[in-house]
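What follows is a set of notes on a single structure, which appears directly below.
Entry: subunit A
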Amino acid sequence: MTGQPLLAVHDLVVDLGQRRTATRAVDRVSLTVAAGETVGLVGESGSGKSTIARAILGLTPVTGGRIAIDGVDVTHAGRRQRRALSRDVQLVFQDPFSSLNPARRIGDSLVEPLLNRRGVDPVRRRTLVAEALGRVGLPAEAVHRYPGQFSGGQRQRIALARALVGTPRLLVTDEPVSALDLSVRAQIINLLADLQAELGFGHLFIAHDLAVVRHLSHRMVVLHQGRVVESGDAEEVYRRPVHPYTRALLAAVPVPDPGRARAALAAFARQPPQAGPVPGRCSIS
Partner candidate 1 sequence: MSGPGPASARLLRRPLVLLALLWLALVLVCALHPELVTGRDPVDQDLPAALSGPSAAHPLGTDRLGQDLLSRLAYGAAGTLWGVLVAVLTATVVGVGLGLLAGYLGGLVDALVGRLADLLFALPAIVILLVVVAVFPGDVTIAMLTFGLLLSSGLIRVVRAATRSTREELFIAAARLAGLSTPQILRRHVLPRLRGLVIVQASLVAAVALVMQASLAFLGFGPPPPEPSWGGMIDEARAVIVRHPWALFPPGLAVALTVLSFVLLGDAARDGATAAWSATKLARRRRRSPGAGVARTTAPAPAHPTGSAPAHPLGSAPAHPALSTPVHPVAPPPAGTPRHADTLLSVRQLSVQLPARPGRGARTGTTVVSDVDLDVGPGEIVGLVGESGCGKTVTALSILGLPPGDGRITGSCHFAGVDLVGATDRQWRTVRGRRIGYVAQDPMVSLDPTLRVGVQLAEAVRRHTGLGRRPARARVLALLRDVGLPAPETAARRYPHQLSGGMAQRVAIAFALAGDPDLLIADEPTTALDVTRQAEILALLARTSRDRRMAVLLVTHDLGVVAALCDRAVVMYAGQVVESCPVTDLFARPRHPYTRGLLAADPHRASRSGPLPTISGTVPAPGDWPTGCRFAPRCPLAGEPCRRAPVPLDRLGPGHAVRCVRPDEDRVAA
Partner candidate 2 sequence: MFAHRPRRSVHQVRVLVAAALLTVGSLTACSGTAEEGGATDDATLTLAVAAPPTLDPYKANIDLNNIPTVALAYAPLIRMNADRTFTGELAESFGYVDRQNKVFQLKLRPGVTFADGTPLDAPAVVRSLEYMRTVSPKAKTWAATIASITAPDAGTVVVTNSTPNPVMRQLFSQAILSGSVVSPAGLTDPGQLAQRTFGAGPYQLDPAGTVAGDHYTYLPNPRYWNKDGQHWKKVVVRVLPDSNATVQAIQAGQIDYAALNADAGPAVVAAGLTHITASVAVLGMVLADRDGTVAAPLRDVRVRQALNHAIDRATIAKTIFGEFAHPTSQIAAPGFDGYQAALDDRYPYDPDRAKALLAEAGYPNGFTVKAEAHTPGIAAVAQVVAGQWKKIGVTVELTTDTQVPQWLEHVMSRKFPVTAFGYGNLPTYLSSLDFMRPVANPFNPYATNDAQLRQSLERAVAEPDPTTQAGLFQQAVARLTDLAWFAPVVRMDGIAVTGTRVAPLEAAADNGLPSVVTVRPAG
Partner candidate 3 sequence: MVRLVLRRLAWTGPLLFVVSVLCFLLISLVPGDPARTVLGPLAPPEQVEALHRQMGLDRPLTVQYLSWLADAVHGDLGRSVSTGTAVAPLIASRLAPTVSLILLTTLTVGVVGTALGVLSAVRGGPLGRLVDVASVVGLAVPGFWLALVLITWLAVRWRLFPATGYVPFGESPVGWLRSLALPVTATSLAAVTAVAKQTRDAMLDVLSRDFVRVMQANGLSTRSIVYRHALRTAAVPVVALLGVISASLLGATVLIENIFGLPGLGSGAALAAAQHDIPVLQGAVVCYTLIVVAIGLLADLAQAWLDPRVGAR
């Protein structure tokens, strides 16, 4: 992690909704992702984690702050700049069912990131698509099939293949495994780790499950109501959470261990964590 980080988000503010009824979804969030690094972004629904992803990728207008990729400010990138940027940054969505157009063959979807790229002829495209499929453990003939013919886990592999077919340097994944079954979830988590090891991309990993994030991430950022409440080394945050919210979050997750889980639940039932906004930011870096 030398020099400037691959992704630098500084004091990001995003308001959602119409002007009058707008709500602040993201409130002065800063984070960085370096090449080859996985940063986990954790929070409950409404914490703003998906909005951050969408803002980074230009799918949501930014109210304030700055987003830089490779040192280049892309906060208010135009359409053209965005398109150029698509080479470097890719996103994988939570829902493998709706992130692939069900009416198009896998090959059609996979080739899209290469379509507007100069110097990639159709033959080369086919090769790249086949390579990408192979990388995620799917046979090359999958290009002829429709998304409906694949299971959820396979579709998420396809989505990964599409994201990686253009060899981006930054991958943002928004809850990529939370819609998957347990047995498949582990496969995808491993796949993500393997691919990063192989391709060396930076990875912003968004999830609500602290255990998954801990497993996959180098660093972890905990969000609550649009603000960063805690960030630091993933293992460290998981084991020794400082912020009460992080603690509550950890306590709320039932652990597959009857003893611990029951104790936690009993403790939870006695004293539920406060639901109100968190005063101030106690982020520890």
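Behind the choice of candidates: all candidates are chains of the complex that A comes from, given by their letters.
Basically, a residue touches a chain if its C-beta (ideal position, glycine included) is under 8 Å from a C-beta of that chain, and two chains touch if they have at least 3 such contacts; residues count from 1.
It should be emphasised that the depicted structure is a prediction, and the values quoted were computed from it without experimental measurement.
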| item | value |
| --- | --- |
| Among 1, 2 or 3, touch partner of subunit A in the complex | 1 |
| Subunit A to candidate 1 touching residues, read off their complex | 44-45, 57, 59, 82-84, 86-87, 89-91, 93, 95, 97-104, 108-109, 112-113, 115-117, 146-149, 151-154, 159, 162, 166, 181-187, 189-190, 193-194, 208-209, 211-212, 214-215, 235, 248-249, 251-258, 260-262, 264-265, 268-269, 272-273 |
